[in-house]
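First up is the structure itself, then whatever we jot down about it.
Complex shown without one protein chain; remaining protein chains in place.
Order as written gives the chain letters A, B and C; numbering starts at 1 within each chain.
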Amino acid sequence: MRYSGFNVIKQALSGHKGWGPAWRDVTPKESYDYVIIGGGGHGLATAYYLAKQFKQSRIAVLEKGWIGGGNVGRNTTIIRSNYLLDGNQPFYEFSLQLWEGLEQELNYNAMVSQRGILNLIHSDAQRDAFIRRGNAMILHGADAELLSTRQILRRYPFLNVNNARFPIQGGLAQHRGGTVRHDAVAWGYARAADQCGVDIIQNCEVTGFRIENGTCLGVETTQGFIGTKKVAACVAGSSSRLMALAGMRLPIESHVLQAFVSEGLKPVLPGVITFGAGHFYCSQSDKGGLVFGGDIDGYNSYAQRGNLPVVEDVCEGGMAIFPMLGRARLLRMWGGIMDMSMDGSPIIDKTHIDGLYFNGGWCYGGFKATPASGYVYAHLLATDTPHHTAAAYRFDRFAKGRMIDEKGVGNQPNLH
Amino acid sequence: MLIHHPLLGPRDASEFVYKGDAALIHRPDWQSEDAQAQFADYGYLRDNPAGPLRELWFHEQGDRSWLVVTRDTTSHEITSVELASDVARREARAT
Amino acid sequence: MTGVNRLDGGLIDRTKPMRFTFDGIGFTGFEGDTLASALLANDVRLMGRSFKYHRPRGPMTSGSEEPNALVALRSGARKEPNTRATTAELFAGLSATSQNRWPSLRWDAMAVNDRLSQFFAAGFYYKTFMWPAAFWEKVYEPIIRRAAGLGTLSHEPDPDSYDKGFLHCDLLVIGTGPSGLMAALTAARAGADVIIADEDFLPGGRLSAETHMIEGQSGAAWAAASVAELQALPNVRVMTRSTVIGAFDHGIYGVVERVSDHLKEPFAGKPRQILWRVYSKRAILAAGATERPIVFENNDRPGIMLASAVRAYVNRWAVTPARQVAIFTNNDDGHRTARDLAAKGVDVTAVIDTRLDAPTSADYQVIAGGVVVQTWGRLGLTQIEVRTPKGESLRIPCGALGVSGGWNPNVHLTCHQGARPVWNDTIAAFVPGNSLPPGLIPTGAADGAFSTYEALSSGQKAAHVALSDLGIPHKVSDLPEAEDAPVNITPFWHVASAKRAWVDQQNDVTAKDVQLAHQENFVSVEHLKRYTTLGMATDQGKTSNTAGLAIMADIAGKSIPEVGTTMFRPPYTPTAIGVLAGRARDEDFRPIRKTPSHVWAEEQGAVFVEVGMWLRAQWFPKPGETHWRQSVDREVLQTRKSVGICDVTTLGKIDVQGTDAAAFLNKVYCNGFAQLPVGRTRYGLMLREDAIAMDDGTAARLAEDHFVVTTTTANAVPVYRHMEFVRQCLFPDMDVQLISTTEAWAQFAVAGPKSRALLQQIIDPPFDISNDAFPFMACAEITVTGGLRARLFRISFSGELAFEIAVPTRYGDALMRRMMDVGAGFDVVAYGTEALSVMRIEKGHAAGNELNGTTTALNLGMGRMVSKKKDAIGSTLSEREGLTEGDALKLVGLKPVDPDHNVPAGAHLMTKGATVSAANDQGYVTSACFSPNLGCHIGLAYLKSGDSRMGEIIRLVSPLTGVDHDVEVVSAHFVDPKGERLRA
Partner (left out) sequence: MHDLRAITPLGRSEPVVEVHGTVTMTEVTDVALASVAARRGREPETLAALERVLGDAPPAPGCLGGKTLTAFWMGPDLWMIEAPNDTHEDLAAQLAALSSGAMSVTEQTDAWCRFDLTGERLADVFERLCAANIRAFQGGEAVRTTIHHLGCYILCRTPAHMSVIGARSSAGSLHHALRTALVSAL
């Protein structure tokens, strides 16, 4: 049934009996045209756009657990396109544009909320870098505004400007940035893909690839062999584990990124704010929780949990700019496994194995990329040519010296 | 986390700086035929196993030793810690 | 006796009455009360409103698992939203206010949501508010946000301070109930270093809330005696008001001690709370268990609480929540509450037991096989309706209803490293599973051992296991006598007919919502939680998760473990963000590093700037100078005209010694050092292995086997780390030793045509610094001012004839003063980082903005420096095609065509005539300044094929700052391109 205010009221008056399942539970067919591994945001979005935009059919999404149980359900829900480099900016701007029409496209309210994102500036060098970035954004057709400290204080009067160790000298704002209800993204794409006939198969783990003379014929799974023309890997933090089954080594390390939420509070933070002299970024969810995070723990990990030093470091950053946070309480901390790439930018490319495609290396930037990642991956799968906004995300860019390194820290994944 | 430093005993991991896979000890020969390809693999490709991993930690807030720590990336259990210089010498001779 | 509901006995101090206020109304309680017990004593049951429907709520529990009785404690900057009245320790003058209601707690306008509840079913917001699209941010979301949330922050800086601390022990015991105390006593008597912590301010756990006897004395008395024994031992630390918030890797636990929360405010200089990082060899989880409710129609009215909570209020705080109390239970433990109430003379109007074979009683009526099907009382319970097995319905008056659905072991900490609990049918609850955090031993009720005797014996056993692991000898001693009642329970989760029956009371998740989630295929526990928000409230589902699972299992026709297990993440209870940050806030956020001339610079009224951790003099304003540019221009012009002095101590200095020192530098620098003669200095460019410039600096050869290497201020630490990596991991057989000497030497740049003349006044004869004796790039160890050891380098960042002179840091201040004195005759000027930057830009020297982590030697115009004849870090990968393309970015200088225009850093460059777009982007400005020597703004920039575009007029655009004009591409060496000055 279509989602609408009218139907909500109609159902309310008839005891909500009419709502059907958001997506079907299906058992896998023997073969598909496309098998997408990974029922996270990117995998479900890929399936949706393959079916809807590129008119493909016989599509299956295989998820080893429950859909949306990975990073799409454990991130800090921020969307933005404030990227600097040519290889990245158009892609993330494309993603932001897809976010802007997402709810109507999916008929699902994912609460895309363009409340703005603000990066604080604390030094002249940082200002120079942010001006360069802001200009790059505008040249690529994105929005950016340089704010003075006075302008910032108007929106965030409680910011610690004068008493701070690193005084705030201004900020770079992207007003079209904001937040999205993360779980709803996975559910919305799942429901829409399901309505396009995509088979979403939960609790179906890929245990191997069937590869014969350089061609991938299908995948072995915990629910048996599934044959297919094209296999699309889309498993973020588990990328290295999965691709090892195809004998591949990746320019990726898996790291744990912790995220935090406070108890519910009445509105205090209108937008997303990022501390430039420490490791802290924060927004407030519609339920009232302050959602915040900082750096990755910094060591390879497949455990979805971190340790105290980073928790303390993040809270130090929070107290540095919001000294009122002291009496707010941290409610819950959790970790996600980040597929940290060697230059901090993703890979969306064919592999050297025919019929096997790869999407990964998202670092901690995967959530905001969800719509575009799905769209351009679907483009690559359907047409075997990269989408123009993602042409730089190639495997061979490292060997050829064409890295896309926003942070400029090189082949040190835990620094990106 | 606690890292059992071979000389100093258990020390909080927050005293250390992490670099990554201890394979970085094995820097390719700059004069070999396919040196550039070898350096690209060395610099960019990782096993990134879910399980035991030999990795490099620098005791920056301690004795400035680089250590090779064998740690399970799924449980964080540490099974061995050695001075990287010992490992480097041993494995350089081995090859 | 104050408080109409106050009974006799209890563990409160009636000699210490305390006044407090709730919503402005004054009450009196006693020391030992919590806010909740004191309010109940005064017949106040209504303490809060629920999150979504704003339903009136009172306390459901007597502990930290409380979902309902959340208040704002204190006021002003010390206001603490969402504070549990059930754990807030009463103190004289306490003031609390209710939350999430308007205009008042009794009359809350938002309670209209309750009337409209059928429209607000689980996930309704995913299905609507989509049209028109623009309305979300403008209309719908603001309304939702205002309605949501619970308490409000003060918007003022937290006036209190927080400490962090570190503790080490053989054994950490979590919880001071019978099993915890028994474990601690056993380990402590054996001589182990023991820390025992409890979140409560009164040790004893459930013993404080029960009437159990241990060895003929009351459980509470036994607990007090045990704690006294422990406190007397030197190897034991007893920590009350201390919550173990998380179990982290390798036996590290986070413990938050609330040092001052029971005081009106902390004593001067003392923290409000302390975050302890506890390093334990073994830990024993004795966190007890939490009772869980039964789900029935309107089961959330003030006065309906857990039977164990009623018992705790009666026994520990001598308070009955009402004069008439009924009990609704599915197990024997509920009857214990009825007995304790009756014993205190409270009217037990009925015990409704879902079991047909319920035990009977002479003191009160027991309705075996009955269930509660409805309740009444808008702001507080007045009566309940019970359906008997025969199907008849009875109305029973009661102001409070104690509900017992069985007990859940507090397994939370066992889950913190990913372990999932397992289902135990005997107690119908989840117990600790496998793969627990290494070294953590669950015991007592936390491990499903519910009787007092079991708790004592399992606590002792756990201690024995830990002691054996640690190799500490111990002997088995007798256990105290205690009750050992079996757990008799017949699982009963919810009254099937019930719809508006609350599963998660804080988040207003009802049985109906769980039904809807199932209908829409949100069946797995993860989907159930996320879709309905079950268990996501401030209590993290401590009282609701199991019931939610049970109801879903019921609907889905599965067993509870099939639906899923409960999963808990840190912290155990919500934790003040302030204590996690500790002292690191405001100016103490990070340490401050000061230069040797800092005191002198302050005396000169210097303006300081943060450079990393350093505070450096940015410029030195003179009287009459109203704009920083006036000061900076003066400093630059005067330096280039006569002589200027700048403190450059912040540059990293690394002492490199050993017979392989030169060979080592050949590896870390892309250019060669083997041939550098002793007494000479050379510029060095350091690459990362990926061929990107990491840092640049100089290496001075003081002896065959001794170099002093300088790094940029920002990279001193990473460069040292990198050099140690190269030394220890890549070339471990080289004889080379590294050590940082950054701070051992105060170093000053003395620049300008008169720098030599000035230094000749300082340097001890006969040392000759004439151009012949001490040419450009020379270095030497010398003495100054009559014998003080010093180092002299003839290097120049400014492009002038210049030296850098270093003395032991303690003399830096004096040397600065001396040079300024003797320099007076040479028109000396002190210059800061701004003038330093202007002069290096005028000279075209790269700095941080140019070494931005993406630039190669080629980009810097130093491609030829990368020696092909030797192996150096980064040399091989520098040959990759992507880094050697013809149109690679090259460092150039820029001058505005119109001298009044500026050249802002961060601006982008377009070919003249080309449309302004990313596609036509030719490069960007890295550094810029006003050059007082050229009389116009200048900039350094990376420009495609820049080296072959000298003289070209290009378009500089900065749409962000509204700049768009023409600039000329020129050599980056604006001043003295031939370098004659610095060789003079």
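Heads up, the rule we're going with is that contacts are C-beta pairs under 8 Å (C-beta built on N, C-alpha and C of every residue); 3 or more make two chains touch, one makes a residue touch a chain.
Worth saying up front: this structure is predicted, and the values here are computed from it rather than measured.
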Next on the checklist: I'd like the shown chains that the missing chain touches, ordered by label.
Outcome noted: B, C
Checklist entry - Touching the left-out chain: which of C:S50, C:Q460, C:T575 or C:T595? => result C:T595
Checklist entry - Which of these touches the unseen chain: C:G93, C:G165 or C:P899? => result C:G165
Checklist outcome for this item: From C:F91, C:Y279 or C:F776, the answer for touching the chain not displayed is C:Y279
Checklist outcome for this item: Missing-chain contact, candidates C:R323, C:K558 or C:R818, resolves to C:R818
Checklist outcome for this item: Residue positions on chain C contacting the omitted chain are 161, 163-168, 269-271, 274, 277, 279, 583-584, 588, 590-595, 598-599, 613-614, 649, 655, 657-660, 705-706, 733-737, 739-746, 783-789, 807-811, 813-815, 818
Checklist entry - Mind pulling the chain B residues that touch the left-out chain? => result 7-9, 11-12, 14-15, 60-65, 83, 85
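What we mean here is this: only the chains that are shown with their structure count from here on.
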Checklist entry - How far is the middle of chain A from the middle of chain C, if each middle is the mean of its Cα atoms, in Å? => result 22
Checklist outcome for this item: Listed in rising order, chain A residues that touch 2 or more other chains are 303, 307, 399, 411
Checklist outcome for this item: The positions of chain B in contact with two or more other chains are 1, 12, 19, 36, 40, 43, 75-76
Checklist entry - Any idea which chain A residues touch chain B in the complex? => result 238, 240-241, 244, 249-254, 298-303, 307, 309, 342, 398-399, 411-414
Next on the checklist: Please output the residues of chain C touching chain B within their complex, sorted ascending.
Outcome noted: 248-252, 277, 279, 417, 438, 689-690, 717, 721, 724-725, 728-730, 732-733, 871, 875-877, 879-880
Checklist entry - Which residues of chain B touch chain A in the complex? => result 1, 12-14, 18-21, 36-37, 40, 43-50, 53, 55, 71, 73-76
